[in-house]
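Supplied in structure tokens, the structure appears directly below.
One chain of protein is taken out of this complex; the other chains stay put.
Order as written gives the chain letters A, B and C; numbering starts at 1 within each chain.
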Amino acid sequence: MAGSIYGKIFRAATWGESHGRGIGVVIDGCPAGLPLCEADIQKYLNRRRPGQSAYSTPRSEADAVEIMSGVFEGVTTGTPISLMILNTSQRSVDYSEIARLYRPGHADYTFDEKYGFRDYRGGGRSSGRETAARVAAGAVAAEFLKKLGITVQAYTRSVGSIVAEKTDLSEIYENPIYMPDKDAAERASAYLDELRTKGDSSGGVVECIINGMPAGIGETVFDKLDAELAKAVMSIGAVKGVEIGEGMDASLLRGSENNDGFAKTADGIHKTSNHSGGILGGMSDGSQIVLRAAFKPTPSISIPQHTVDKDGNNADITVKGRHDPIIVPRAVVVVESMAALVIADRLLENMTSRLDRIQKFYER
Amino acid sequence: MAGSIYGKIFRAATWGESHGRGIGVVIDGCPAGLPLCEADIQKYLNRRRPGQSAYSTPRSEADAVEIMSGVFEGVTTGTPISLMILNTSQRSVDYSEIARLYRPGHADYTFDEKYGFRDYRGGGRSSGRETAARVAAGAVAAEFLKKLGITVQAYTRSVGSIVAEKTDLSEIYENPIYMPDKDAAERASAYLDELRTKGDSSGGVVECIINGMPAGIGETVFDKLDAELAKAVMSIGAVKGVEIGEGMDASLLRGSENNDGFAKTADGIHKTSNHSGGILGGMSDGSQIVLRAAFKPTPSISIPQHTVDKDGNNADITVKGRHDPIIVPRAVVVVESMAALVIADRLLENMTSRLDRIQKFYER
Amino acid sequence: MAGSIYGKIFRAATWGESHGRGIGVVIDGCPAGLPLCEADIQKYLNRRRPGQSAYSTPRSEADAVEIMSGVFEGVTTGTPISLMILNTSQRSVDYSEIARLYRPGHADYTFDEKYGFRDYRGGGRSSGRETAARVAAGAVAAEFLKKLGITVQAYTRSVGSIVAEKTDLSEIYENPIYMPDKDAAERASAYLDELRTKGDSSGGVVECIINGMPAGIGETVFDKLDAELAKAVMSIGAVKGVEIGEGMDASLLRGSENNDGFAKTADGIHKTSNHSGGILGGMSDGSQIVLRAAFKPTPSISIPQHTVDKDGNNADITVKGRHDPIIVPRAVVVVESMAALVIADRLLENMTSRLDRIQKFYER
Partner (left out) sequence: MAGSIYGKIFRAATWGESHGRGIGVVIDGCPAGLPLCEADIQKYLNRRRPGQSAYSTPRSEADAVEIMSGVFEGVTTGTPISLMILNTSQRSVDYSEIARLYRPGHADYTFDEKYGFRDYRGGGRSSGRETAARVAAGAVAAEFLKKLGITVQAYTRSVGSIVAEKTDLSEIYENPIYMPDKDAAERASAYLDELRTKGDSSGGVVECIINGMPAGIGETVFDKLDAELAKAVMSIGAVKGVEIGEGMDASLLRGSENNDGFAKTADGIHKTSNHSGGILGGMSDGSQIVLRAAFKPTPSISIPQHTVDKDGNNADITVKGRHDPIIVPRAVVVVESMAALVIADRLLENMTSRLDRIQKFYER
């Protein structure tokens, strides 16, 4: 189990390496009857495509997705949807250094320890390029969720210590950082320009909000909604922390501060605050789901670092080529995609929870 | 899939409610040949048993575990290990208020939304008592790991804003907070005494370290070691954030600060720092694994709160009875247990990763 | 993964050995709201209980099931249902021979090869007693199916070469063979009496019919309805063949003989024959599902056989004690149980197959 299949009902099996023939995903379990075309998926892929701004690698990939199966006359058939993106930019470059030296902060060493060797071309399977397949799958999940009135939206909450102080969703696509705060985005850009000049990089935080969730979605013990979100988001390379609602800061609060009251209004029962981030006891509570993921700084930096080679000799390494000075902006749509996959899967699973609803379902 | 089964190879299926007949777990996939007796498991259970200190509920449960199957002549047989803990303290109390009102911060509302009703006796399945079954399973996993030279140790890192400033492992069991810092533990005790007087509660952070891990354990895409740890730990009720290594603070760092170099010494290749928390690219990197979980404050407080009843009428609630003013100390062993389950499962899965090792395994 | 958990959504995790403390099952994923009490389950267990007739072992077990969790005020809560049957008849007997010698036709040798040793008391985990846990789980599944208008009924089709020539369902419980043909049952009884006198045993066939299935249930490639039934039924110890509809004889037919036509009547579309046994392309076709399982003869016979001991010395063995001269009658309810588990799981999974139905489900 090399761990490249996500989900229980709505399942995504991804494949592909950075510098191989291409990358792709097979989605097994997408419901039949969903309108789907390549353009629906392409718009998500374009958000993580390299070469979009000064803060992403200049590698130029069209990242054009092809639907290979599972769609007939414009709608999903219920059978596996195979999506493929051919690599077009795998230039013949000199990999001799990366093949020989373990780059700090990368998976070179651990890959060799696990498998005995690795596809060293551009990071192989542990390249950020792997996330394109997640985005393709997530796009399908997001289209499905829209049909149920559920939207998933991520954006950059912070870059280094520069935090977006407001959440102006209309601003997100207006700046290359995907921050919902124009001023903070400008300061972040200046900071990243400075780091790039120094050959250094920055971490940051992506926040994701989910609206339209019915209450009661998620399972009650190991497969809690927040647990599945944590796994899905932590599985994105470079994520080192995941928070729901108050997150780590919940540890600083008192019960009287952290508890959300309930109130009845004309619209029904709702919470009077949302410290919980939309999840109680592992199930959605009907309010907005709020999660955050902390990304470490891009490990590829042009500042010399200490390392060893495959034979165990000490060495210095300076990672060549131009690299994103920050992972976060291109990761925004990846977080969104993973969240969409989780929500889709949990919604489907939840259909089986009550006899009365199952009986009604089968009364045809 | 009510989500009460954890794992792929080493699997734990838990059952039981706070005020039912008992709780338990069936472990399917524990390797044959592991010495195991009830006392091995009991010592873990005793660490989360109520009534241990001033900071845990005075409910008195022996929490005596019985091995019902899977052990023969003192060793595991490879077949399911059924562990049972009978409830002995489910007094007949008046549940009419809790049956009618949704307690803020609890799963009462979401349970009703999911299933249409709930077992309201003491929290039912969403009671903290559910974690006793996790600990029983985790104890078996931990015993297995010891045989491979791997140890898992958790402790309290912080209570509210009081942080343990040193990590003196010999101190952990010397204070009721399970903090590895005597002074911090004393300050935390004073803070908790104050909160209890006010009928309020505090959050906190549990930290867990894992030593002895070989490098290369964990799968490379969705089932990364850190992703599985995040899920397992976030699935503990009341956890709102999970961190690996630098965690959320990785977002504040630069690549030149966060990357861990490699060096060769007489002992082999090792990292020169451990910002990664022992995991690179989803696989163990041979250094100590470090994870943290933030727990929200106990939601049961005796301060009046706004809520609604099942029929949607606004109401006030004051949660009666004595409750732990903090979840953290009793949760320490729960975090340890979940981590042990994850590590055991990943180690078993990893055995199948390389043809050369498989060939050697079957050369008998 | 010792393989003691069945199912994807409606899951059953069984445990227990023949001569340990007891046996049981944890059901995770049973929908909430199903009325359930111990008597509902007991009536299924009583059908496989030993000591029922001259053709079953005289071991006297009450096989009294206890519901340990998951039921509140008489209905299932949606959380795990733990069912336990304590062993009461594990007399202290002399196992020295069985511990030392490999019984032909039993799992003694293969267990030792897999695990290095075995719980040799009465067959341990590979005892037929393990099936009691399957029946307990199957009883719950069957109760669930009844609520959807689906019934599962098994009976003995043949004993050795004596075949039931009619299918009189009212006769099944009127004879100890559970055959739907009184005359055949009498001839079978005479044959079994003769075998028992000789210390020999007989094989036989169990047939199972499922009525009330909606069309379209089952997945289309690997997880076909017939594939899942085949696995579930073949997993019963002693089953050596599984058939759907015409079964092995389909190989003898021509397309013009084997194809079932379709016709429209006042009741809707139906098939004009049922060679397919109710399954087409891995999905239920709306007609009666018909499956058969061939059981080998009881391997425990009192006729001397050649074998070896654990140390590899040639030896003779005469299996002592009284044993069922045939497995089939007590296995009837086991086949029924496994079929019920499969159908319940597939029905739940099928709810997620169409967007239009999912949308309608969530329009609340």
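The rule is simple: a residue touches a chain if its C-beta (ideal position, glycine included) is under 8 Å from a C-beta of that chain, and two chains touch if they have at least 3 such contacts.
A quick note: this is a predicted structure, and the numbers were derived from the prediction, not measured.
Enquirer: Which residue, C:Leu45, C:Val205 or C:Ile289, contacts the hidden chain when the whole complex is considered?
Expert: C:Val205
Enquirer: Using the touch definition from the top, which of A:Pro50, A:Gly70 or A:Gly160 touches the missing chain?
Expert: Once the missing chain is taken into account, the touching residue is A:Gly70.
Enquirer: List the subunit C residues touching the unshown chain?
Expert: Residues 1-6, 8, 14, 102, 104-107, 109-116, 125-126, 130, 158, 160-161, 195, 200-205, 214-224, 226-235, 237, 239-264, 268-269, 272, 275-277, 280-286, 292, 294-301, 303, 305-308, 312-314, 349-350, 352-354, 356 of subunit C touch the chain absent from view.
Enquirer: Considering the whole complex rather than only what is displayed, give the residues of subunit A touching the chain that is not shown.
Expert: Touch set of subunit A with respect to the missing chain: 1-5, 8-9, 11, 13-17, 20-24, 26, 28-30, 32-33, 66-70, 72, 77-82, 84, 114-119, 121, 124-125.
Enquirer: What residue numbers in subunit B mark contact with the hidden partner chain?
Expert: Within subunit B, the residues touching the omitted chain are 8-10, 29, 31-34, 76, 78-79, 144, 147-148, 214, 220-221, 347-349, 351-359, 361-362, 364.
Simple rule for what comes next: only the chains that are shown with their structure count from here on.
Enquirer: How would you label the subunit A and subunit C contact, same or different, if same means the shared numbers make up over half of all numbers there?
Expert: same
Enquirer: Let me have the rounded angstrom distance from the C-alpha centre of subunit B over to the C-alpha centre of subunit C, please.
Expert: Once rounded, the distance between the two centres reads 38 Å.
Enquirer: Between subunit A and subunit C, tell me the centre distance in angstrom, where each centre is the average of that chain's C-alpha atoms.
Expert: 44
Enquirer: Give me the residues of subunit A that touch two or more other chains.
Expert: As it turns out, subunit A has residues touching two or more other chains at 8, 214, 220-221, 349, 352-354, 356.
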